[in-house]
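Take a look at chain A:
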Amino acid sequence: MTIGTLIWLIPLPPLLAFFIIILITNRNKRLSHTLSVGSAILSWIGSMVVVWAAFNSEHLGLHPFTSYLAWFPTGDSWFVIGVQIDPLSAGTLFFVAWTILMIFIYSVGYQNFGQPKGDYDRAGLPPQGATVSDVHGHSHKVPSIEPMYSRFFAFIGLFAFGMYLLVVTGNLLILFVGWEIMGLCSYLLIGFWYGKPSARAAMIKAFMTTRVGDVFMLLGIAYLYTATGTLNYREIFYNEDVLHQLATTSTGIFGLSVAGLIGLLLFIGAVGKSAQWPLHVWLPDAMEGPTPVSAMIHAATMVSAGVYMTIRIFPLVSAGAEYGQLTPTMTVIAFIGTFTAIFASTIAIAQNDIKRVLAYSTISQLGFMFAAIGIGAYVAAAFHLIMHAFFKALLFLGSGSVIHGMEHGVLHTGEHIDSQDMFNMGGLRKKMPATFWTFLIGGLALSGFPILTAGFWSKDEIFADAFGHNHWAVFITLALAALLTAYYTMRQITLTFLGKPRTHAAEHAHESTWTMTLPLVVLAVLSVIAGWVGIPEDFPVLGGTIPNFMHEFVGETLLEHPEMVVFSYIPLLTSLVVSLGGLTLGWLVYRDIKVGAFDPVQKALGPVYTVLKKGYYFDELYDFLFVRPSYWLAKNFAYMWMDRKVIDGIINGVGHITGLIGEFLRIFIDKPIINGFGDWVGKTTKKLGFLFRPIQTGRVQQYMIIALVSMMAFSAIFYYLLVFTR
Partner candidate 1 sequence: MFDPITEIGNWFEGVLANLGLSPGSVTIILAVLGVLIVVSFVLIIDIVLVWLERKVVARFQDRLGPNRVGPFGLIQPIADIVKLLIKEDTTPFGADRIIYNLAPILALATVLLIWSVIPFAPTLVGSEINVGILFIVAVGAIGTLAILMAGWASNNKYALLGAFRTVAQVISYEVPMLIALLVPVLLARTMSVQGIVKEQEIWYVFLAPVSALILFLTGIAEIGRTPFDLLEAESEIVAGFHIEYSGMKFGLFYAGELLHALTIGALFSTLFLGGWRGPFVEQVPILGVVYLFFKAFLVYFVIMWIRYSLPRIRIDHMLNLNWKFLTPLALVVLIATAVMDKILINASTRGYAIGMLIVNIVIILLTLVILHTYADTKRERVGELRPTANPDAAISSRDKTPDVSTLV
Partner candidate 2 sequence: MTFIQLFFIFIAAATLGAALLVVTTRNLIHAALWLIVSLFGVAVFYVILNAGFLAMVQVVIYIGAIAILMIFAIMLTRKVSKVPKPAFNSNWIWALLIAVVMFGSMTWILNMWPQFEAIPTAIAPSIDPLRLLGVALVSPEAYVLPFELASLLLLAALVGAIVVAWESR
């Protein structure tokens, strides 16, 4: 079998597993998860073979593994799709294969395979626990198996198909297909427990928010196709003439070049998918889904697809700019990335839900990557992408294991506490050692603990690039963000694992099964050693001991090879300081939290803390900006008090930070525009509704007649314009 054929085959097993499970083995839980994990293993083997071949082949960037297939005739030409493994996709494939396989295995344990059926469990609700009586006859509650076990594995199988498809394809349209498949799976899996209203809301929110981005992305793809007549990477991104021609022809919009505009549109898609500001709101809520889902979709693979795609289109984005300087699009990307990094990390320090912390941390880390891309350091971005996938997946799985242990404790003791609130935990170090150590490694990697961890090297490279090209704003902001990252990471670790147990549940928590701990260990190992492939040559002491494989390899992906920035001590020291400083700070603040005590920072920051905790009221803001108006437009405006409350909420929140902005909002926006607008929109919509009501007779033919008449009228007008005005 040629390598090309193998690449084609990689995505298939999970898809087959999906269909088989849905259609046939739905009833049999064991068979279902065997199928699913087996398919994951198959794909993993295939990916590893391909990746190994890729690592061993000379100048993969120049001659990537490709295999093309004429899909369907478009007039005279053919629409050609294909698979392509170049250095970037090889690296991505590497971590995708690992994380997906690990998470598949983890899911078996997480969904309580082998546990008895729940007493009151119903499909669509998380398992409530089952009562079993042990040998001594007295019965106690234990976790119960997920009612929709097979369905879960079918869904993640479909998701794996989408992700593999997105990685191996060499065509932007197929990438979009995989992209949307993943969007669907994310929707389905966030709302996996559709019995919970919050989950339902979250799934719809996630779908809608990403949709906003995807529409723009589709526009970009269509534009790109019209501009170049193809969607294959090699023919666009690896083709000087096309790039130059795209970069030089200018569009009327914002004075952007065609390349810039397309890049911007595609980037908006990435913003939606990778939950960057301002489309970040869906990711925290997405934590409603089962933790493996959060780990796989919302940390490791899907959200990083946005970064992957943006690195893909980097030539388009950077077209027309000399190396080191920025195009407008790159500036936008850099700004959004940087801003998101700091913004999300500030929110993360005030979250108590163990998963929400990680969610915001994911957002901010993705921000790091986008910032790196924005300043042209796409190698660093790719590096950080891969490392982040490992340790963030590890962290999520670890948190899942923690929650699992806590739930076990809750079931055992029967006290009613939120098993995800970190303030209910503490002292889990002794209870679940494996989870603790792996989580610690992950946390250190996330906070960029020097030398050892992968996160250090990748982050350090971003710093080095930012510093080396004198992007001071980016550099400083990212440094701050990194400080906060280290801080909240340590806060999380301390609250969760160190100190004394703060609840009985925490006392009775215990270690998870091997199916859950094994992936933790593997990922922990990966998130330590994986970083060593990217050590800069001229790094003191270590430099050159291991060749900077990352840079050599991924650097070849594009035409212009980025030269390595000269080494300087400032970024190195910065990253040392921020990571160590953040860690110590976090430990100092949270080292002894009493039972039922509040977050000490809360007193220090006062109202700001609430603002942060509420994530700068972005949900409320969007609710008020987009959701509520749509209610108005749809129905009526009888809920003024509601939005008044919302507006006040915003004014309080913002006003506490800067009274000035508050004043401004109230005087210039709130009263005249918002309320007036609200009233006006409501009234007019109602009027219009009454006006146009009779048209909707529900008779198809009448609709068709109206449509045809208008069509003919328009075509007549156009004909007149086109012919007679010439």
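Assume a residue touches a chain if its C-beta (ideal position, glycine included) is under 8 Å from a C-beta of that chain, and two chains touch if they have at least 3 such contacts; residues count from 1.
In picking the candidates, the idea was that all candidates are chains of the complex that A comes from, given by their letters.
All values derive from a computational prediction rather than experimental measurement.
Asks: Using the contact rule from the top, which of the candidates 1 or 2 touches chain A in this complex?
Replies: My answer, from the options 1 or 2, is 2.
Asks: Please output the residues of chain A touching candidate 2 within their complex, sorted ascending.
Replies: Listed in rising order, the residues are 70-73, 699, 701-702, 705, 708-709, 712.
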